[in-house]
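One chain of protein is taken out of this complex; the other chains stay put.
Our next item is chain A:
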Amino acid sequence: MCVCPGPRRIAIPVRSSRLPLLSDAMPAPAHLFPLIRSCEISRIGSTACYCHHRHLCCLSSHFAHSHFRYAPQKKFAALYRPKEHFNHFIHTRDYASTPQRFYLTPPQVNSILKANEYSFKVPEFDGKNVSSVLGFDSNQLPANAPIEDRRSAATCLQTRGMLLGVFDGHAGCACAQAVSERLFYYIAVSLLPHETLLEIENAVESGRALLPILQWHKHPNDYFSKEASKLYFNSLRTYWQELIDLNSGETTDVREALINAFKRLDNDISLEAQVGDPNSFLNYLVLRVAFSGATACVAHVDGIDLHIANTGDSRAMLGVQEEDGSWSAVNLSYDHNAQNEREVERVKMEHPKSEERSLVKQDRLLGLLMPFRAFGDVKFKWSIELQKRVIESGPDQLNDNEYTKFIPPNYYTPPYLTAEPEVIHHKLRPQDKFLVLATDGLWETMHRQDVARIVGEYLTGVHHQQPIAVGGYKVTLGQMHGLLTERRARISSVFEDQNAATHLIRHAVGNNEFGTVDHERLSKMLSLPEELARMYRDDITIIVVQFNSHVIGAYQDEEL
C-alpha cells in the first residue's frame, strides 16, 4: 500500500484542547465581584497603594488613579465622592445575580472597540514608497468619562518627518487636549529653518495665506478647540518671532527642537493662565488647562532617525523581529515615575535635602502625583502666592473647586514638576518593524514582550495556532469537522481587526491567563458601567507605527 511521507505524530487533542478554552473563560461575576468585596471599602477612600500591574484586583490603586491621580485625602472626601462609588458596589451585588446583562455580542464588542480606531497609510508616489513609515494604526478605549487620553499624528510639511504622540491627561482632559492640539506646532516651528520662519512671519504680517506647517491625520473624534485657536496662534507666533530674532544660524537639531518645544509650550500654558483672557470662556479654559496636567510621549520619524521625546509615564516601544522570526521589545523611553530611580534622584537633587523625605511619598510626587514630569499642573510649579492670586482673581468656578484651592503638602521650593522631556535617538534598522506609543493604560495590563509579539504577529499575519495532526489516533470525520469549525470561529476573531491598535486593545482588555482573547471576559470588561470601568482599567490610547524595512535598508546602504 502506499506510504505517504513524513512523520505523523498525533497531536490531536480533540477534547483536551476544547476544554481549557471553556475553563479559561472567566467565570464571570463570581470572579469579579468577590474581589471587590474583599477590598476594604474604607481603604478605597483613603490612601493610595502600589499598583500591581496586570492585576485586576488591584482596586485601590486604580481607584486612586481614577481621580486625577491624586491620592484623595480624607478631608477631600466629599470632592471625590467615594460615597457614590460605594453605592455602586452595593449595586453590583444585584448585577451579580443576573450576569446575563453583562454579555455583549461579538458585533457589539467590536463596535465598542472600533469606535475610535484610525488608520493612516503613507501614500505611495510613483509606486515607490520613499517614506520609512508605511503608516500607522491608532485607537483609544475610554475608561474615564469623558476620556482623558489624547492622541495626535501629523506630517511635517515644511520639514521632513512625521510626528506622532499620545497624551495622558489627569485632573481632567483640558491639558491633554491643549497639548494634543499645540505641541506639534511648537515642534514643527522649532524645526523650521530661519528662512521658512521669515516667510511665514511675512505672510502673517501681510495677511497672505500661510504655508501649511502640518498635515494632521485625525479621527473624527479628535477635535480642536475653535475658541482658543486665536489665542494659541498668537502664543505660537510670539514663539517663532523670538526664534527669528535669535537666529542662531545653525541647523536645527531635532533633540534640541523637541526639548525647546516641550518647555516652551508648558511655559505658554503657564503664562496664559497667569495673564488670563478677557473672554470669560477662554479665561476659564486656560485656567483649566494650567491646573490639569498631561504626560506626553512623542515620536519624530525622519528617514531612519527616530526621536522619542517623553514626559511622564506613557511609553514608546520598538518591535524588533529577530533573525529567527521571533519578536522582541526595545524600550525607547523611560517612565518618569517613582519606579525610575534616576528620576527620583533627579527630583531629590533639585530640592533641598530637608525635603528629601516628603518629596516622594507612596510612590507619588509630594505624595500626590504619579508622573514625575508633566505639562500643566501649575499646582506643582507655581509659588503658593501665584496660585492664590490667580485663583482669587479667577472665575467663580475655580474658586468653588476645592481641588484647585488645595495646596500640596510640604510645598516649599517650587517648581516640583517640569515638562522637559527626555529625548532618545534611535537609528532605525531593517529589523525594527514597528513602534508602539501607548499610555500607561496599556502597559499596566500587558508586558512589553507580549505587546511586541501580538503586534508583530498581527502585522505579519502569523497566528500561532498549533496545527492539527492525525497520527495513529482514532478520529472520525465528524469529530474533525466539529473541531475545525470551532477553530475557524476562533481564528475569525483575529481577522476581524483591521487595525493593529484595536487588536492590541482587544488583547489588553480581553486576555485571559493563557494570553488569548476570551470573548466572555472582553464582553464583561466592556460592559462595565462608566464609574466601575475606571476601577478595572485606565484609558488606553495606542499608536502603532509600521516601518518600511526596504526603505530603511536602502537608507542604511546609503550611509554605508
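Operating definition for what follows: a contact is a pair of C-beta atoms (placed from the backbone, for glycine too) under 8 Å apart; a residue touches a chain by one contact, two chains touch by 3 or more; residues count from 1.
Definition applied: contacts and distances are computed from a predicted model.
Asker: Given the options "Fanconi anemia group F protein", "CIB1 protein", "Pyruvate dehydrogenase phosphatase regulatory subunit, mitochondrial" or "Ribonuclease P/MRP subunit p40", which would UniProt use as the protein name of the unshown chain?
Answerer: In UniProt, the chain that is not shown appears as "Pyruvate dehydrogenase phosphatase regulatory subunit, mitochondrial".
Asker: Out of A:231, A:244, A:282 or A:475, which is the one that touches the chain we can't see?
Answerer: A:475
Asker: Considering the entire assembly, which residues of chain A contact the chain that has been omitted?
Answerer: Here the touching residues of chain A are 1-6, 8, 465, 467-470, 474-478, 480-481, 484-485, 487-488, 491.
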